[in-house]
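Apart from one protein chain that is not included, each protein chain of the complex appears where it belongs.
So, chain A:
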């Protein structure tokens, strides 16, 4: 409040030091570039976000089921090996033909 009160009359007379500074060329350019950088960063963030989304969903659809099923298969093989070593003989027909 106090600063505003002080600056308002100053602006009318001879554009105070702050106003001079804020309207100088460098600051204007700086502000412009900052704005551009912000826009580019926003775009970049958005596109990386989209790329990450696509990569993530693709991974979810293509790779996750594969990992789960390979894990199951490995588990089953291990179980069978254990049984075989316990019982001495391979268990009969735990391997039905795959679905066509």
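Note that a contact is a pair of C-beta atoms (placed from the backbone, for glycine too) under 8 Å apart; a residue touches a chain by one contact, two chains touch by 3 or more; residues count from 1.
What we mean here is this: contacts and distances are computed from a predicted model.
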Query = Which listed name, "Ras-related protein Rab-18-like", "Branched-chain-amino-acid transaminase", "Mitochondrial import receptor subunit TOM40-1" or "Mediator of RNA polymerase II transcription subunit 18", is the one UniProt assigns to the chain that has been left out?
reply = "Mitochondrial import receptor subunit TOM40-1"
Message = Using the document's definition of touch, tell me which of A:26, A:66 or A:86 contacts the absent chain.
response = A:66
Query = In the full complex, which residues of chain A touch the absent chain?
reply = 54, 57-58, 61-62, 65-66, 69-70, 72-73, 76-77, 80-81, 84-85, 88-90, 94-96, 98-100
